[in-house]
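What follows is an incomplete set of chains from the complex, kept in their original frame.
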Amino acid sequence: MARPLILHDDRLFPADPTVRGIARELYATVAALPIISPHGHTDPAWFATNEPFRDATDLLLAPDHYVFRMLYSQGVALDDLKVPRKSGVPATDPRAAWKLFAKNFHLFRGTPSWIWLNHVFSKVFGFTEFLGEDNADAYFDGINEALATDAFRPRALFDRFNIETLATTEGPHDPLKHHKAIRESGWGGHVITAYRPDAVIDFEDERGPRAFERFAEVSGQDVYSWKGYLEAHRLRRAAFIEAGATSSDHGHPTAATADLSDAETESLFQSLVKGDVTPEKAELFRAQMLTEMAKMSLEDGLVMQIHPGSHRNHNVGLLESHGRDKGADIPVGTEYVQALKPLLTRLGNDKRLSIILFTLDETTYSRELAPLAGHYPTLKLGPSWWFHDSPEGMMRFREQVTETAGFYNTVGFNDDTRAFLSIPARHDVARRVDSAFLGRMVSEHRMDLVEAQELIVDLTYNLPKKAYKLDQPRPLPAPALAAE
Amino acid sequence: MARPLILHDDRLFPADPTVRGIARELYATVAALPIISPHGHTDPAWFATNEPFRDATDLLLAPDHYVFRMLYSQGVALDDLKVPRKSGVPATDPRAAWKLFAKNFHLFRGTPSWIWLNHVFSKVFGFTEFLGEDNADAYFDGINEALATDAFRPRALFDRFNIETLATTEGPHDPLKHHKAIRESGWGGHVITAYRPDAVIDFEDERGPRAFERFAEVSGQDVYSWKGYLEAHRLRRAAFIEAGATSSDHGHPTAATADLSDAETESLFQSLVKGDVTPEKAELFRAQMLTEMAKMSLEDGLVMQIHPGSHRNHNVGLLESHGRDKGADIPVGTEYVQALKPLLTRLGNDKRLSIILFTLDETTYSRELAPLAGHYPTLKLGPSWWFHDSPEGMMRFREQVTETAGFYNTVGFNDDTRAFLSIPARHDVARRVDSAFLGRMVSEHRMDLVEAQELIVDLTYNLPKKAYKLDQPRPLPAPALAAE
């Protein structure tokens, strides 16, 4: 029997009436603010072509590793969910996949996916009953019908979601044609890119050789020589900046940095390019490249983001059959204090540089990251990330970071998602949890309401804009000029 | 002056009236459910012989390392508590030991022992005043008088405690005669065993040589040859399954696994058997044996439990004078992501295999264990363990695990105790803390009451039965047939 799906106005607020009252008041001031989404993984092709999304399974289930990992963990076969294999998309009926998902929806109880999906079902599609086996068909048909309408095309949703800025992520070898198309389309949505060079920095990444080829093509440089490689980075960073980028992003296995001499670095690079790759040399090159990227940031102003500590593709069999990003990335313990020292010794006091640190290892919040960010002018802390992008995770972040780093060494919320429809849900969770945290602070007389009111706006809107340099005058998009 | 000992109906529920009201309602639905105790260390001899327990000190104080460790930490001599030495039980007057305990009972404030002991004193023995120096004699006498009655014999308490299934733990060298006696006794209590082969797997365990001898005797195999050793495991696992076992249990220093070739494993084993033991080789063999046990589980269906991360017998002097298990086991940092990879690479996607992971290192809840269990079909998470079997520990477990692993990759509560009388108290704490956690979820509109009502029953009863395969038809106990 289906139960009513109602997003309660006070969801995620503590039950205590005093705290809840303050949280509600704080949240009310930011609930309708535009979304700043400075770090994420949506597909720019959606906004370039504005083609309708295909169907419920293709949009919400098969590509979302948060969702299918949980089903897989409980014995559901990925083929039955129509999750693509390396050899192609399974022939599974998308409706059957959806029904299997619906039947197992209870597995998501207590997870952020439950919150996000119900938000999407209720607010985006207008469903009024919880998803279950009984109404799986109705859901599937209803979603598909909606997706076929103009109101559910990507740009319409972007506008409806009140997104002020949305950053995607591309590799340096990406020609950025979708971003070009967006700018030339006349559409006013502010979709920008971010510079993510991992594939041409990590010599242990199996995508490396192909990425290098394309990096050479798109930059016109001899990327197999150290000078050409560096110049290619400089050129591509400039092209990315032209496509709106204000940040680079670095998803390394560890937070290691290095500060080698130019000669040492060149020699290391050449050895790696020749194929003499060992784990130690690959790690050292990644470490050195963070410093090289930081040096380029001094010149071109890109904010650096460092996202370390994920053991990628832990499931060896699944990597072989299904490829990367299939829900088998597992966090590992991550050390920052020694790891960042070479870079910080070189550039940590240079106010021109801004580095935003992320972690999947929550033990570093109070032990390493807050003390580092509470001292070095270059460092700020990104929000609770990935598995910790959740109500409990966000609350732990604030509780463990704030006392040492304060609020102003944090940068607001990043949704970090490829699940476009969940973006409003995710930002809503962040606004609610921050309101709840501040509500508790006020109720315990640890700040007054005026301060909390300023802070909730800062955390929601001002800090991300400032940290990602989105508060600076930017050139009007070309198409706006050419739109007539 | 003695204070009234009252177990408040709302104990362990948050003070907030909304949360408390929901928690109370949820708890009411499970308070009287039978106890599933699938992992513990009670003595099967109690149920085989059904002899009365001796006295208060012998039952509640001298064997309970949770209790005497705290007293010892505050300067009380173990001899004065009648804790056995290797050379024998001290001649201490048991009443004097009890009075010393009573005098220091305030040391347990804020600890789970305080909760468990007061539950036992109140619910099992009917005391109405807190234990203290003044009433120590009355307690001692009252407990002893009760223990002398039939109502306090082991089987009567088992029935009174409403235990549906109780698992003990035995080594492979154990002939399981007590379990045989229980089955043949005609008593209907479902007491089963579990297969804990550490003593014949860990070549650094001082109990090894004697255990190997008995392993050979009881299995009739040449356990000093690799083939005989494996066959002995197979035979003993079968015998344990006949004695009701549905699980094996592995208490290794680390979570390391390995996947060596058969030839490498045999060679390693032979070298160890010959006495060529190094820490590295002992560790590698333990690691490989987890994989060997997993392979046997594919055949015989035993659920694997892995309990790593305790530095056993840290107190060298105490180990010499008093032997093992004297409250000096200290947790150490424990890594799972790399450690489990060899086993998971081999068998992690095989749905026939079920592995339940435990930890004493809470930092791994959100960082490693929940992400692993939220992906691999073979993995589930055991409850908060040992030092973390406590209200705060249980709450941290739910808060840190649920968002990534969900509820359905957890397995309900394990009391893990040898303190038989505390079993109802421990399960009661778990039911209350889960009710409190779910109460908060409902009060914050993160799930609805219908979901919470289903979940509290699942967490209390259905999940442990399913995870430990206790929900499957089992042969009627032999004695029930032969009882006439």
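By letter and in written order, the chains are A and B; residue numbering begins at 1 in each of them.
Please note the rule applied: a residue touches a chain if its C-beta (ideal position, glycine included) is under 8 Å from a C-beta of that chain, and two chains touch if they have at least 3 such contacts.
Source: prediction; values computed, not measured.
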item	value
Homomeric assembly size (copies in this file), of which only 2 appear in place	3
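What we mean here is this: only the chains that are shown with their structure count from here on.
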item	value
Whole-Å gap separating subunit A and subunit B, where each centre is the average of the chain's CA atoms	41
Residues of subunit B defined as touching subunit A within the complex	16, 18-19, 335, 337-338, 341, 344-345, 348-349, 351, 363, 366-368, 370-377, 379, 399-400, 402-409, 440-441, 443-448, 450-451, 454-455
Residues of subunit A that touch subunit B when the two form their complex	3, 7-8, 10-16, 69-70, 72-75, 106-112, 114-115, 311, 314-318, 327-333, 360-363, 387-388, 390-393
